[in-house]
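Complex shown without one protein chain; remaining protein chains in place.
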Amino acid sequence: MNRVDAMLESLARDMARRVSRRGLLGSLGALLFGAATLPLLPVARGAPAAKPAGGTPGDPGDPKTCEYWRHCAIDGFLCSCCGGSTHSCPPGTEPSAITWVGTCHNPGDGRDYIVSYNDCCGKASCGRCLCNRNENDKPLYMPFASNDYNWCAGSQVGISYNCSTARIVGLAK
Amino acid sequence: MLHCMGCHVADGSGSPGRVPSVRDSLPALSASAAGRRFLVQVPGAAQSPLSDLELAQVLSWMIRNLSARPVSSDFRDFTAEEVARYRKTPLVDVPGTRAQLLSETARHQRGGLKPSSGGDGHKRV
Partner (left out) sequence: MGACLAAAAALTARAQLPAEPLSAEQLAPQASPHWVWVNDINFFSMPDGQAFLVDGDSGRMLGMLSTGSSFNSVILPKSGDVIYSPESYFSRGTRGTRTDVVTLYDTKRLQPLGEVVIPPKRSSNMSMSAAAALTDDERFLVIYNFTPAQSVSIVDVRARKFVGEIDTAGCALVYPSGPRTFFSVCGDGAVLLVTLGEDGKLANRVRSPALFDAMKDPLTEKAVRVGDTWYFASFQGTVYPIHATPRGVELAAKWPLVTAAEQAQGWRTGGLQHLAVHRQSGRLFAIMHRGGPETHKDPGTDIWVYDLATKKRVQQISTQHKAGSIAVSQDDKPLLFTCFIESNVLDIYDAISGRYLRSVDSLGQTPTVMVTR
């Protein structure tokens, strides 16, 4: 009887550990909501990394990956993995106009672009493709540079956060 | 663009009930010395990472390009020195000052300008 108990207990513990633990993408400890990046520090113009796979010559890489060039200041779930894209929200979610903007270097054409990380709101977390960085992040008392705010607060549908886009709004000067 | 459009949106129209539109208030506020000071002191401007010269240039550009009405012909661009002076005295009561300035300009103007409600109905001190 005791041995069976012990075995069942051990199996239950094991399952609890496996089922409830979350495997998260990204190596950093901060789980964040939308955009980030204090657009203050100079954009890195060093030699681009080895040519990323996919995309077009002018817009290389895969928007479903954290390494995609536009995601230089993103924090949250990538809308490209959630039924949306870099500039569209998944069906039934609402874009939040209020957000962060960052500056990212496009290795495809060598230009720096202003990228706006509008969140998509009104449904709970998409849960896929979590991508987060704290580059140029500042604390909550510097909201323009803080990635710890849920920027769905600025949407008209409220704070339910689904995913983040990475939309080009222009060239950085 | 970079430091302001995040909240005020690319054309300055803001987000109803959350972020005030600057398009309506810029012409009114730029017309008086107290209004000019407010435009620099508001935390989004004063605490932005822009230098005094950059902030002077951005504010001047916004007034000339984002205002819903043509700006007065005697409007003079901000200078870096002016911005630096205003930034030295941070504003504590932002909504109160804004409301007071906008109602004063409304009184002075023919036809009046209704202060755009950047708030939500809840009275804030």
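Letters A and B name the chains as they come in the text, with residue numbers starting at 1 for each one.
Everything that follows uses one rule, which is that a residue touches a chain if its C-beta (ideal position, glycine included) is under 8 Å from a C-beta of that chain, and two chains touch if they have at least 3 such contacts.
This is a predicted model, so every value here is computed, not measured.
Undergrad: The chain left out touches which of the shown chains?
TA: For the complete complex, the undisplayed chain touches A, B.
Undergrad: Decide which residue listed in A:65, A:85 or A:136 touches the omitted chain of the complex.
TA: A:136
Undergrad: Among A:69, A:117 or A:161, which one touches the chain that has been omitted from the display?
TA: A:161
Undergrad: Mind pulling the chain A residues that touch the left-out chain?
TA: Looking at chain A, the ones touching the missing chain are residues 1, 13, 16-17, 20-22, 24, 28-33, 40, 98, 122-125, 127, 133-143, 146, 148-150, 152-154, 157-161.
Undergrad: Could you please point out the chain B residues that touch the chain left off the display?
TA: Answer for chain B: residues 7, 18-19, 42-43, 46-47, 49, 90-96, 118-120, 122-125 touch the chain left out.
Basically, only the chains that are shown with their structure count from here on.
Undergrad: Could you work out how far the Cα centre of chain A sits from that of chain B, in whole Å?
TA: That gives a centre separation of 32 Å.
Undergrad: Show which residues of chain B lie in contact with chain A when the two form their complex.
TA: By the definition above, chain B touches chain A via 1-3, 5-7, 9-10, 15-16, 18-19, 44, 47-49.
Undergrad: Within the complex, which stretch of chain A touches chain B?
TA: Chain A residues touching chain B: 38-40, 97-101, 103, 114, 116, 142, 144-145, 153-154, 156, 169-170, 172.
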